[in-house]
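Okay, here's the structure, questions in a sec.
Only a single protein chain was left out; the remaining protein chains are all shown in position.
Which chain is which? They are A, B and C, in the order written, and residues in each are numbered from 1.
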Amino acid sequence: MSHRNDLESARERLSRSRGREFWRSLEELSGDPAFQDLLHREFPRHASEWEEGLDRRRFLQLAAASLALAGLSACTRQPLEAIVPYVKLPEEIVPGRPRFFATAATLGGYATGLLVESHEGRPTKIEGNPDHPASLGATDVFAQALVLGLYDPDRSQLLLELGEIRTWNAFVQRLQAALRAQQSQGGAGIRILTGTVTSPTLGDQVRSLVTRFPKARWHQYEASGRDNVRLGARLAFGESIETRYDFSRADVVLSLDADVLIASPGSLRYARDFADRRRVRGGQARMSRLYMIETSPTATGTLADHRLAIRSVRVPRLAVALVAELGVGGTSGSPERLADDEARFISSAAADLRGHAGRGIVVAGDQAPAAVHALVHAINDRLGNAGSTVLHSAPVEVEPVDQVASIRELVEDMRAGRVDLLAIIGGNPVFDAPADLGFTEALLKVPLRLRLGLEEDETSEYCHWHIPEAHTLETWTDARAYDGTVTLMQPLIEPLYAGKSAHELLSAFLDDPPRTGREILRDYWRTTAKAADFESFWRLSLHDGMVPGTALPPKAATPEPGAAARALAAIRQAGATERADDDGLLELNFRPDPTIHDGRFANNGWLQELPKPLSKMTWDNAAYIGPAAAGRLGIASGDVVEIEVEGRKVIAPAWILPGHPDGAATVHFGYGRRKCGRVGAGIGFDAYALRTTGALWSHPGAAIRRTGGRQVLACTQEHFSMEGRDLVRVGTLAAYKDDPEFARKMGEAPPKDSTLYPGFKYEGHAWGVAIDLSACTGCNACVVACVAENNIPVVGKDQVRRGREMHWLRIDRYYEGGPEAADAHHQPVMCMQCEQAPCEVVCPVGATSHSSEGLNDMVYNRCVGTRYCSNNCPYKVRRFNFLQYSDETTPVLKLGRNPDVTVRSRGVMEKCTYCVQRINGARITAEKEERPIKDGEIQTACQQACPTQAIVFGDINDKDSRVSRLKAEPLNYGLLEQLNTRPRTTYLAKLRNPNPDLERG
Amino acid sequence: MEQTPGTGGPRAADPGRPPLIAPGYTSATVTDKISAVVLRGTPRWWFAAFGAAFLLVMLLLGTLGHLFLKGVGIYGVNIPVGWGWDITNFVWWIGIGHAGTLISAILLLLRQEWRNSINRFAEAMTLFAVACASLYPVVHLGRPWVLYWLFPYPSTMGVWPQFRSPLVWDVFAVSTYATISLLFWFIGLIPDLATLRDRAKSRFAQIVYGMLAMGWRGSARHWHNYESAYLMLAGLATPLVVSVHSVVSFDFAVGIIPGWHSTIFPPYFVAGAIYSGFAMVLTLAIPLRAIFGLKDFITDRHLQNMAKVMLATGLIVAYGYLIEIFMAWYGDNRFDVYMSLNRMFGPYAFQFWSLIACNVVAPQALWIKRLRRSPVFLFVIAIIVNVGMWLERYVIIVTSLHRDFLPSSWGMYSGTVWDYSTFVGSIGLFLALMFLFIRFLPMISIFEMRTILPEARVEEARK
Amino acid sequence: MSQIFHRSTNTLSRVSIYAAVFVLAGLSWVLMALDRSPYTTRQGIVLKQPVPFSHEHHVAGLGLDCRYCHTSVETSRFAGIPPTATCMNCHKLIWADSDMLEPVRASLRDDRPIVWTRVNDLPDFAYFDHSIHVAKGVGCVSCHGRVDEMPLMRQEAPLQMEWCLQCHRHPETRVRPRAEVFNPKWETPDQASLGPRLVREYGIRSALDLTSCSTCHR
Partner (left out) sequence: MTRPRTVRLYGQMAEFASPHDLLAAAGAARSAGYRRLDAFTPFPIERLSETLGHRPSRVPMLVLIGGIIGALAGYGLQYWVSAVAYPLNIGGRPYNSWPAFIPITFELTILIAGIFTVFGMLVLNGLPTPYHPVFNVPHFALASRDRYFLCIESKDPKFDPASTRVFLEGLSPSGVFDVEY
């Protein structure tokens, strides 16, 4: 068979060019027909889902794997390796040295500035752009996981017409034929559907399209959209206004169901500013205070000094009460009936806000009704926060619209047969459009359906043409950050599968011949920037990752008179139709999934395996309910339930989440993908099936019934009580002022000299880490960063369920307090690099030992796999390759690996070594330059990703280093220090700043 | 040497006790009866029994093949429970392997003549149990093909084993123990091999036994050096047998995990090992003496003595359990207290209480003389103690690991079908070796039996 | 009783026991030797290459500096294998029609790289950085041998860990002045006093640092 031969030769070529010396240019590789072939025909394994039973193919793979492993042992010959130089060396490349490029990632349209590490043309690691206002060097989990998305072997790789392979040119011809037909009717049958767009260039292209086809329409829909924010602003100001916050100036923050520090545009920046405002250092004891009113527990809620868990139907009520308490603009009428705790909460928060007028922030969540947003605008205006901590500006979006209305209109047009040509650019409306619209059914009435998508998904299935979309890291485009700052996004690599960007697709509508993405971007900015020297503008903007001066200036915006009254009226009206509380139904809340968002990341193994911040569940979504409701309904975690909303039903596993309010449940949408890659298809349940235009975020009456079934869920942490152990030490600011040493007194640390053996002296550098528990938001960015930096494999749900997840860094979550009002604490735990490491002593082959700088080195190639070290590790931070977890067979995944870190094979232990590859890299650079390593020069991957700078790495022998100063803080303590392991990683106790008035109650 | 205890020192039988050998036997009849078991044709049941054991060995090989192809992940181990059935079985087998050397060496030094009829197959049992045990450190490795890194040899890497690790101690202790036991067993066999050589009819058997006997001719000079060496070896093996299980207990005691980190472990493990070893000797001896009609040599008195040893060691073990719990409470260490409570009332409480029932409660019946004299009852108790000692190791390993210091990393453990098949397969290996042994070698030491015959009482005769 | 064995078996059996001891010892020695032999290490073995490139001719004959081709040796962990274009700088004029150089011309013509066989190949889990060794005064020849005397390239050193350790434990026995790093002919009669001085001068880390596992493995 000839195709088999092709495959063999391609595989052979790939295997020859493997490993660290793999540096043939990728563009060439991706253009290689044999390589394309290989990617299409061979269905490579991704997550290692281990089926029992052994077929021949698996047998051979294993045999090959064990032979390869045998190659690691000392007495076997190494196989011959090839070494493949360039034909012409690109000028700027030094083989073996990584380079960094500035670009950005977008989520829901909003950009975060990034620096991407690239090895010989292969992007391998995402880092935040320290100069970018939305990042300041930090990233979120989605940005970190972009690399895996890029190399996802399941990505769409072919341009298809009804399943047949077509060329781009054939598509352009077909499209232009259709456009010629539309020309006469002014494009009345043309519809474009996109997600939220902040790209000025794309906006310009759409406008050009509408100019050419005046009757064409542009629709936007984002499943996890911000319609309420937009409508609320319009309700308050009568115009579209973007609101952003300055947490660095805020003393009191009240969040009305807003996960503002984790999941909102600008949240990385907000989290950083928020944490900075709460750092207690060197006796300077000042902290801001966060009041959180929330329904579904969020990571932001875990940071709150006061948290009120209520059903979301109560949120507007509390907003009304707050308005009344603060006496905002002409709000009269009957006072709200509040429960005692609600009333106390509101009055204390109101008093605090009033006491810090101009230095407070009230913020409402994306899912809070528009009227609440309008009230919040009124409050911020009244308190003088607007203009100080709350900044208004022109909208960041190209065209802010009511997206639900937008997609409803599109569906109506389609159903009425008014649409001849629909181009769906990104998004996945067949999967995520509100269930009551009947999007799919209406879509089928459109004669020509075009689709640009990263994967062949549910929507592609219903479209005539599917065009593979270029990945963010393959695309020339631009986007705005939360404050309007524009980033010119440059590709790190040529499209692996000849994917096209939205710009290039729209160019096929507009230009003949279509322009390339780079041309489109340059042409737009050449006219827009009006720079005297465009080339230097272009180079500078690309280099910095920002276009200077594009941040939107704050502008004064005053709520229209009567806006608050209108909002109150709207809330009262909604309240009139409120159902009774005692009908046995639960309020059902819809939220985007914390790790796979609206479903777009479902095929990303890193994100699937990332524990959800609060439940620590992986690879699944669940119906979360509070302990009280669970008790009433007789539901235990893992019980399969049927959720019924207005006749729509889904089957879901239940999960009891402490801190979830009674009378409500939460489901996360994004799971239940029917058609995506092998990682994400068929796992979880589809919560979109219950989500309707009338109840996008919350439905008041859902019936939840046990079916009697059980479902196994893979959770990485099953015990959430500290069992009275002094693991996370928590205190209040008042306690700290009383006795700054309080945290140290909560545990017992043996004196350094109580040892039979003389200790080792570390005379050069001595690396250490300090982790500020007050700052940790539990956002997981560090975890994914660690996965990406250290080539940590994905093991699959079954292996996670068996307790074999591989994350070197985990975030432990503990609860304190009652089940409903539970305080959650996050504690990032990685290898402590104990100076008296229990693991090292028990290793029979010396595979783990101390470096001269105090690192607990782990030599993978020496490990025989007794697992004794892990047994003897009190922190259980060691991870073992029980099976062959690293995918060594899928060629494309090799491209994304960090060449500075060994890819571990089965049977060896692995763990965090403070990113020793970075330490060595920095040392080599410094020694070549004959200078000492500067403090801060080395950042571990987790430290770099952390939005709040909770993790600080450095030399503890240098008394002036940041880490030394942190370790000198009275809050500093070692985890399990009574064991005398002398951990190099220590923690700063968590401080909270509760309101004494509320505390007393 | 004026006095040579043990083999060469025949002494009067205690008139108050039943004899160690049925009356009427002479050196000739003892010789003929025991060697006949080997030199007679193979009984038909042997083929069936060996065949069954061999099938289990095939199961073991199949399991190991699967293990080497897929990886140690086919077992139930995880993080935090990095050891499970594998090390449980290892310690269990090693424990069983303690009876043989104990009987051979310590009882020899203590001049317990009743050992003479059971020491041979107890030693064989030791060897086979150690063979089964040494399987597990290999199979539990993530990369068993680099096992040799645990041995000191001049590698091209310039690196050596890490001698502070109890696992390296294990390597030395177990391989020393296996070597010394093998040598002990073999030199014990030499005179009997000579007997078989002289009794064998077929040329082939003559050559095989002849080569193994190395030309032993029972000369006075031979016996003189032989007895000296045997005694020396017993003197060496006695501390060795104590050290081996102490070292095995260090695997745990050197760890810092609550439930492992305990100074009581070495004595309590050694006692447990003797306990389980005698249980296994009884488990084997009771059916064997019935099948081969050897009740005249392995008399009820032997069984009773072993029952008493079990009772004594069982009490030491029970003390160990008690003192662990007491120390947790007395030491007032939060982690130890939790560990003890978790053992008793946590998810593995069933295993814990089963172990108490098997190891502490059941053997108390041995206080009753009537029950001690019933071979059937002793057999049942021995089986129960075997199970109990397995559970003990399981409880020590799993309950300590599954909930250690940080509740965040707590987890659960259970074995998989591959764990079971490895264990069953290793029992098959043990039985197969045992069947080969009883078929081809004298299962009772002939020459040592001769020494306790009345005709060997040279001194009395002289007086 | 008759004799079972011939009288020669006495000698035979004793000799065979002694022999077993010697055979076992010999076998261990053979295994150890094999482990260090060129069969395992490929030390000194000339591997088949697409073009029979002669370092002797280019270095000793033409006097090319190492860095003319291995451009990144001072800046990167990887010394660099010259791109085809580097070869063709000269070979478009010299030996432009040689059959031997056809693969080189074909490479440039078809824009396909030349696939060489790696000669000095460390395992993937050993992280060696050329630039730092060069910066600390480790001469090319210290590891690669006198390439200026090699008509065809071969691996000079065994490249096994115990070999690496010799220098990491005693850098003073190998270091040379930085200026002489690329000089294959450099020799000193006085390494004993020069070595320790250079170790101090170049700030070469202690043996304790240099033999820490993570110096090379991560």
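In this text, a residue touches a chain if its C-beta (ideal position, glycine included) is under 8 Å from a C-beta of that chain, and two chains touch if they have at least 3 such contacts.
Since the model is a prediction, treat every value here as computed from it, not as a measurement.
For the chain that is not shown, the touched chains among those present are A, B, C, taking the whole complex. Set against the missing chain, the residues A:D366, A:E458, A:D620 or A:E840 yield one that touches it, A:E840. Across A:G759, A:G817, A:G936 or A:P996, the residue that sits in touch with the chain not pictured is A:G759.
Interface note for the absent chain: among B:F54, B:F172 or B:Y319, the touching residue is B:F172. Of the listed positions B:L189, B:V247, B:I384 or B:I397, the one in contact with the omitted chain in the full complex is B:V247.
Contact with the chain not shown here comes from a single listed residue; of B:M214, B:I264 or B:A312, that residue is B:M214.
Those residues of subunit B that touch the chain absent from the view are 1, 4, 7-10, 26-28, 31-32, 152, 158-164, 168-169, 172-173, 175-176, 179-180, 183-184, 186-187, 191, 194-195, 197-199, 210-211, 214-229, 232-233, 236-237, 239-240, 243, 247, 250, 447-448, 450-451, 455-456, 458-459, 461-462.
Against the chain not shown here, subunit A presents residues 757-760, 834-841, 843, 846, 849-852, 982. Interface residues of subunit C facing the missing partner chain: 1-10, 13-14, 17, 165, 208, 211, 213.
One rule holds in what follows: only the chains that are shown with their structure count from here on.
Between the Cα centres of subunit B and subunit C there is a gap of 52 Å.
Measuring from the averaged C-alpha position of subunit A to that of subunit C gives a distance of 46 Å. In subunit A, the positions touching at least two other chains are 74-75, 849, 862. Residue positions 155-157, 159 of subunit B each touch two or more of the other chains.
Taken together, the subunit C residues at the contact with subunit B in this complex read 1, 4-5, 10, 13, 28, 32, 35-36, 158, 160-162, 165.
Across the interface of their complex, subunit B is touched by residues 50, 54, 59, 62-63, 66, 69-70, 73-75, 717-725, 727, 799, 802-804, 810, 812-814, 827, 829, 838, 840-846, 849, 862-868, 870-872, 874-876, 878-884, 906-909, 975-976, 979 of subunit A.
Residues 31, 34-35, 39-40, 42, 47, 71-72, 75-78, 80-86, 107-108, 111-118, 121, 123-125, 127, 129, 131-132, 135-136, 203, 205-206, 208-209, 212-215, 217-218 of subunit C touch subunit A in their complex.
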